[in-house]
Every structure is written in structure tokens, then in C-alpha cells.
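Following: one structure in C-alpha cells, then a few remarks.
Note that one protein chain is taken out, while the other chains of the complex remain in position.
Chain naming follows the written order as A and B, and within any one chain the residues start at number 1.
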Amino acid sequence: MKTFLLLATLCCPFLVLAQDNSPGTIQGDFSFNAQTYYEDSAINASKVDEFMLMNGYANILYNKGNFTAGVRYESYMNALQGFDTDYNGHGIPYRFAQYTIHGLDITIGNFYEQFGNGLIFRSYEEKNLGIDNVMDGFRLKYSPLKGLMLKGFIAKQRLFWEHGPGIIRGIDGELNLNQALSSLENSKTMAILGGSFVSRFQEDNNPVYNLPQNVAAYAFRTSINRGKVSFNSEYAYKFNDPKGGIASNNYAPGMALTSNLSYSQRGLGILLEAHRVDNMDYRSKRGASLNDLTLNYIPAISKQHAYTLAAFYPFATQPMGELGFQGQVNYTFKKKSKIGGKYGTQVALNYSRINGLNGGHSVLTESGSHTPMFFSIQNEELFFRDFNINLKKKLSKKVKLVANYVDLIYNKDVIEGKNNGKNIHARIGIVELNYKLKPKHTIISEVQYLSVDKDDTYYQDQGDWIMGLVEYTISPHWFFAIMDQYNGGYTSEGKTYDAVHYLNISCGYSKGTNRFELGYGKKREGIFCVGGVCREVPSSNGFTLSITSSF
Amino acid sequence: MKTKLSFILIVLAFLSACDTIEQDDFLQGGTNGSGDTTTVIKKILIEDFTGFRCKNCPDAANELQAIENLYEGKIVGIGVHVGYFATPGGDFTTDFRTDAGEDLDAFFSASLSGLPIGLVNRIGYPNALSQHTDWASTVSDIINQEATVAITISDNGNQISVQAKELSTISGNLKLVVCITEDDIIDKQIVDNSVVNDYEHNHVLRTHLNGTWGTDVSLTNEYTSFDFSYTLDGSWQRSNCHAIAYIYNDSNKEVLQVEKIHLTN
Partner (left out) sequence: MKNLLFVSAMVLFTISASSQNRTLPNVYLKTLDNATISSSEFDNDGQPIIISFWATWCKPCIKELSNIAEVYDDWQDETGVKVIAISIDDARNMPKVKPKVNSELWEYEVYCDPNGDFKRAMGVSTVPHTFLLNDKKEIVYQHTGYKDGDEYGLFEKVKKYAK
């Protein structure tokens, strides 16, 4: 009720001031996903009591001049499998009003924000993963002079339909030297400096330990560009942030350092990246777990695969401690060259490797401490290693070919917290062909094969997979697809699992911004990730219906 | 200009917004929770949802032990092995799951929320789950509350006898649950990504004697007696077993009193 009055009061002046008589504009978007669940013992899928589950939401934004207000209605009746059941229900968890006046941008209510790369603060939404850690409070953005941007906020963070207990305060400043200093205006080198500070207040009522009630973190960043070369780096430090409880508490500070260097010109791109993360789990509630109430975001340092089987074993950043590297080369062989052929050929190579810190993350307790070496690769626990090569070539006017090869090592114990004993070594081959039948009719076919190493006499994890996909699209309205994922059977923990097909058919119709998609089939259990954050989805069998729309 | 000034003020305010605690001051001095013993003490039930494949669950078990030690005699713990992490397979052959445990898991959505997780007197239902790092704080908030129910238990070898009475008038339907737990079970447990073969499992829930949700009881200000006969499974060590009785309010699921005794040998 308070919020409403506050917003109403704020809106009033705009109603009065609306002298230009333009009524403003409204826009919105809508998304609905539903699935039915049937019992299917072959793939260990279970039915649900509700028969059908659904996730849906709709945004409505109103804009007039410098004023914007918006709401989002969300509904989970009940939440699709794989999403936290705490979402069950419906309501308006997101509403805000925002106006800009003389360069000062004021937001009240909910807002998303990111400082730098997000190492100490990122509030964001990823609806596909059930992540929405939106802030609720006040935010100001102000640019007192050209090239300088200041941001500040005080807010609480969303946790499903409630808020986390912490009060979060943050400020961020970014200075573009070339824009701010007239002497550098025409410099070939461009430099941007930034700094941020975030602090969480949460009461300490621990009966044994003295816990810090205010837990702060700061970060500095720089971005330097000169011609084809660019360098970006950010360093973050977090003060003591024990999780609470009385058995033991770790008072060690946290740090993260991430850097990348790239060279890029027409037809060639080279990227080198490294990061080190130690004890950087920062949340708006002490000791919160899973994806709840995360305040910061450590970008994963591996390639985000788009093909189904290549994304079978995705890596997620371990914010408690890791050391990672990545290198990537993109090269385009020119048209009419020997390798390029008539239309040119694109090649991309990517390598990433992530391991644990020496002896684990930093620890500082009343009885002892441990600080890992800054840099140590050999003999450390390997978390993930991925080498992949991607080739894209237009063969003729009608045919395009994409080929992929991925060789990866996946530490299931660390990444999923499930004991598997040995790292999984998987090799994945993918071929995609696009064939244009007529200008608006295209057939896309994919064949993917995933093969894992053998341990003793058994295949690792779930053994080998093969996948085939045929998709037929008719621009602008229709698509039809049939996909089969086949698992050749495997033995795990003494149990033998039979070979099984996961067959799926789907079709979609779209017109403008309306899109309908209906599917039926079996889905395998798996881990779905965006940007290094993942959710586990159980296997299922049923119909899916998805509708999106925007206006 | 004003805006610039206020930004500078905010910056200064922020820079002080951090508490750094020195190593000597991590622990508070003094003692905690030493209440008087002349009246009936309110004891607190902590249910720890756990599993031997759950690598972070030993942290919760240690926390439960530490809370028991801190508030000696006032805490009753139950380790409820549930869900994926407690499912036998491969080297993990023992099945610590129980029917009642699975019911509780489903009702409170424990394993769906990720283990370890637990309940302190089931306070806060339907959002009763809390992480082990929060248990001690919750306990310290309620440890000095006055008891509203008194329970005593006795065991004659094959029958548990529970006496209970109201200390003040309580509205709502009360239910009594009697269960058996076992300590010192040596079995496998994953601790930090490696399998420990001789991990000591304590407070392991073995069985409920009167169903997951117990039996309706109506109490007066005089002790009423409730009897439950039992037999132990051959694989359980009688000398490590306890009988636990707790009474909760069915309207909000909150546990009002809990008591525990060692089974007679």
C-alpha cells in the first residue's frame, strides 16, 4: 500500500505537467510456457499431481517523455519442473517508476543493475533459469560532466516472492578519459577507469561468534583500447564475510581478478582471457545457497556452447575458488582464396582450462588460516577443460555447412556436487547442414555424436549419445522439427540402463511478434545453463506449449 | 552542485560501511543460554535433512552438534536422510531413508530446496526451512521462551510411555509424535568431494512409532499418559538408540516441546 501511495504521489506531478498533451506510449511483452507430465519409466520421468505445470509473465511499460513506469506480473501455477517450487503462486514482484531530469536519473521500486563485469554486484534476470535477483529500493544515476557516470543505490533483493534480509548499498563511478579531458579527445588510445563499492547490512544475532554486520566489497576496473588491441581488467576485493552458524566460521576476505586482451581486425580475432577467484561468494544474506540472493556474478571463463550435445556438460563458475584461462582465435579465409572457396570459410578455435586453487580457497578461523598460492596450475584439481574447433562454410548458393568438434573434461563432483569419482572425458562431433529449397523454404539438419571414455569396463556417466535433428522452416510463419536423442545404454553403480530414444516433435507458428510453439516428446534430464549459472531439470514426457508476444 | 555534494557525502558514508573483525575477536566471550532449571525448560527440536552423498551435509551435522553442545540438554536433533542424496547405489549400500522421513521431505520440500537444510521447531511454516548457518540464531531467539507443554518419557524395553501436560492454555489441535533415532552409526559419507568410509552418523531417524504426523492429543494441566509399543530392527544398536517425543500445534506445525531419552538396555 505504501508503495502505491509513493508511486501515485510521484506520478501526480507528471499528470499535471503533461501540458504537451501527448498521451505517452504503452508497450508490453508476454511469455507463457506450459508442459504436461506423464509417467515414463523408461526415462525415469514421473507424472505430476497437477497434470500440467506453467510459468508465465507479462511486462507492461508506460513511457511519456522523461517518465517511465512499469510492472511485471508473474505466475507459476505451479512452477515447471526444474524451477524452485518457492516460485509457486502469482503476483507482481516487479514495479518501478523512473524519471530523468537535468541528467539525473531516478528510479524507485525495482531495478536491475551491474557494476563493471559484475564481480561485486550484478542484479539480473534469467527467466529460463528461474533467476531473478532484482533489487527493490532507490537508484540514482548522474552524469555531472561528459565522460563521467555515477550510480548509487540502496535496496533489498528479491527472493522468490519475498526479500532477503540484507540492506544493500552500492556506488559506482566510471570515467571515460577521452571524453572527460579535452587534451585526450583525439588520442588514439582510449582509456576508461571505473570503481565501485558495495556494502550489505545484516544484523548479527549469532550466539557464539562476532559476525560483521556490514560486509563490504570494492572493485576497480580499466579498459584500454588502441586501434586493433584492447585490454580490459577488473580487480575485486571482499571483506570478511563469514557464513554464520556456530560450528565454525571463515573470516577470510575474498578476491577476484579478471583480465582479457584481444586483437581484432577484419577477418581475424584473437582473445586471451584469465581469471582468479577466491572466496567470492557474495550474497544479500549470510550463508545463502544455490542461486538465492546472489549479489555478484563471476563470468564463467569457458565457451558457451549452442549445440545440444556440446552443451551436455556445461561449466559453471566456482565462486569459492578457481583459476581459469581461455584463448580463442576466429579467422575468416577470404572469398575466392584457396581454403576460403567461392564464399569464404570461417574457423574458430577455442581452448579453456579451469582448476582449483592451491589447497582450496582462503580460510581464516580463530584457530588457523590458509592462503592459497596466487598462481598454481600443476597438481591442482582440474575442474574443466575444453578444446573446440568450429568451421562454417557456404558450399553453394543453397547449401551451408557447420562442423564442430569438442573435446572436454568435466569434473562432475565439483560442478554438480554429485559424486562420480572420475572426471568425465567427452568428445563431441557435430555437423549441421542448411539447405535452401526455395528462397523462403529451408531444411536444417544436424547430426551430433557424444562419446565418453571407458572406466574399467564401463562407460563414464551415461555413456554415448547420438542426436539427429531435421527442421523445416517456411518464412515467415512456420517451422516443423523432429529430433531424436538416443542413448546407447550404460551401467552406473551396478545398475544397467537400457538404450533409450528421446524423440521430440514440435511445430511453431509466428506472425510479427506473436509466436506459438507446440511440442510433444521426451526430454532428458540435464543441466541447462546461461552465462555459467545452471539449473537441473529432471527428465519428462509430455506436451509443451509456449507462447510469446510483444507489442 | 547540491547533487554533486550529496554524491560525495554518500561516498563518504559508504566507505565507512564495513566491519572488519580481528582474529582475536571472532569469538564472543562469556557463556550463553544458561537458563534457570527450577521450571520446565522449553527444549528445541532441530530436524536436519541430510544424505550420505551430499558433500556439504557434514557441515550441517557439525553445526547441529555444536548447537547441542552450546545449549546442553536443551536441544534435540534428528537427522532425516532423504531424497537423491540418501538413495543407495554403488558403494553406498545402506538405506537410511524412512517412510516418515520421505513424507516430511515431501511436505516441507526439503530436498527440492537443496541439502543440507533443516527445521528449527518447524517455526515459520509454510516457509519453515532454514539453512544450518541460521539455526543457532533462531535457537538463540527462542531458547528463553517459557515452556507451554511438559513431556516426560520412560521406556520399559518394548514400550515407550509418554506423559504430557499443558503448562498454559493452548489453542489449536495438538499432536504427539514418538520416534526412534540412532547415534554412532559408522558408514560412508561424502565430505568435500571424497568418500569417507568410517564417517560417524548421529541422530539418524530410524522410525516413527505413530506415523509421520503422530496422534491427536488433548492435554490438561495434569499429566496424561500415552503408550507406544515398539520393536527394534535387528541392525540397530539398542545401546545407541534414543526415543524422542515431541508435541506440535497442528495449526501452524510449530513444535511446542520435545523430550528425549536413551532406550533402556
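We take it that contacts are C-beta pairs under 8 Å (C-beta built on N, C-alpha and C of every residue); 3 or more make two chains touch, one makes a residue touch a chain.
Keep in mind that what you see is a predicted model, and the values were worked out from it rather than measured.
Chemist: Using the whole complex, pick out the displayed chains that touch the missing one.
Modeler: The undisplayed chain, in the complete complex, is in contact with A.
Chemist: Based on the whole complex, identify which of A:434, A:451, A:487 or A:506 touches the chain you can't see.
Modeler: Reading the full complex, the residue touching the unseen chain is A:434.
Chemist: In the whole complex, not just what's shown, which of A:91, A:421 or A:494 touches the removed chain?
Modeler: Reading the full complex, the residue touching the unseen chain is A:91.
Chemist: Of the residues A:248, A:262, A:376 or A:445, I need the one that contacts the missing chain.
Modeler: A:262
Chemist: For the full complex, which residue in A:35, A:81, A:232 or A:541 touches the chain that was left out?
Modeler: A:232
Chemist: Touching the absent chain: which residues on subunit A qualify?
Modeler: Residues of subunit A in touch with the missing chain: 1-4, 7-8, 11, 15, 22-31, 59-64, 68-69, 71, 73, 91-92, 95, 100, 112-114, 117-118, 122, 124-125, 127, 149, 174, 176, 178-179, 190, 192, 223, 225, 230, 232, 260, 262, 264-271, 273, 297, 299-301, 304-306, 328, 330-332, 344, 346, 348, 434, 436, 439-442, 473-476, 479, 508, 510, 512-513, 515, 531-532, 548, 550-551.
Simple rule for what comes next: only the chains that are shown with their structure count from here on.
Chemist: Distance between subunit A and subunit B based on Cα centroids, please, to the nearest Å.
Modeler: 36
Chemist: Given the complex with subunit B, which residues does subunit A contribute to the contact?
Modeler: 84-86, 104, 142, 144, 150, 152, 169-171, 197, 199, 201, 205-216, 239-240, 243-249, 251, 286-290, 364-366, 413-414, 417-419, 492-495
Chemist: Going by the contact rule set out above, which residues of subunit B touch subunit A in the complex?
Modeler: Residue positions touching the partner: 3-4, 7, 10-11, 14-15, 17-21, 23, 25-28, 32-33, 53-56, 59, 62-63, 65-67, 70, 89-92, 109, 112-114, 131-137, 139-141, 190, 193, 195.
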